[in-house]
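Once you've had a glance at the structure underneath, I'll fire off some questions.
One chain of protein is taken out of this complex; the other chains stay put.
What follows is chain A.
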Amino acid sequence: MLTVGFREFKSLFSSIRSIVIIVVLFGVTIGSARLVRQFEAPLQELGLGNDAYAMGLMLLLILAAPLFVTSLSHNIVNKETDTRTIRFLATKTSRSNIILGKFIGSFLFWVVCIAVALLLIIPFSKSFSIVNLVQSIIFVSYFIGLTLFLSTIIPKPSLSMFLGIIISIALPVLGLWNAGTDNLFIKTVGYVTPYFYYMQEESNNYYAYFVAFFPILFILLSVFIFRKRDL
């Protein structure tokens, strides 16, 4: 499991797409922190304090994390089934280990990226928010799990990329729409997006942590399906 995870982790860092995403992530984080510093006094009056520095990163993740994760990991499983390299893995380790390893590799990649992005803010905010780090990681892990699930059930990488992009655009729209509508359908769909829980966060700090159950569910479903699949 860890061997698969480490390989996934390393390969994510070596692709051009990941380098572009890291540059964007770090660039926007530093840029927004610099911007926030210019409006430090008014933001302090609004009670945002040092949290405002991490807001740029959080906003970027909320809007772009689905797209970032999808573009990097849409083929996390089905690329291996498509090229048949999965046959080497599946004859050497369990299918559960393959799925868990894939998730761990992608998860660790994002943990490192988000942690480094938050570390880059320290010179501006003079503080490091563990809560922001954990909540950002949980938020991103929802999309890692979802991408893993899509890549398991969809055999063709091109199709999982297409569907991933559609979902990456639809989920934030539906999630944010959910906040300002009484439409039953949108409300219901909203419950399965992380946005609903993160928007409750102001009144209750613990809502965001419920989102962690979604990636667990996605992993369990992926393992269940992958174990039954012909490779």
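Everything that follows uses one rule, which is that a contact is a pair of C-beta atoms (placed from the backbone, for glycine too) under 8 Å apart; a residue touches a chain by one contact, two chains touch by 3 or more; residues count from 1.
Methods note: contacts and distances are computed from a predicted model.
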Which of "Glycine cleavage system H protein", "ABC transporter ATP-binding protein", "Acyl carrier protein" or "Aldehyde dehydrogenase" matches, in UniProt, the chain that is not displayed:
"ABC transporter ATP-binding protein"
Decide which residue listed in A:33, A:89, A:167 or A:211 touches the omitted chain of the complex.
A:89
State which residues belonging to chain A touch the missing partner chain.
3-4, 7, 11, 14, 83-85, 87-95, 228, 230-231
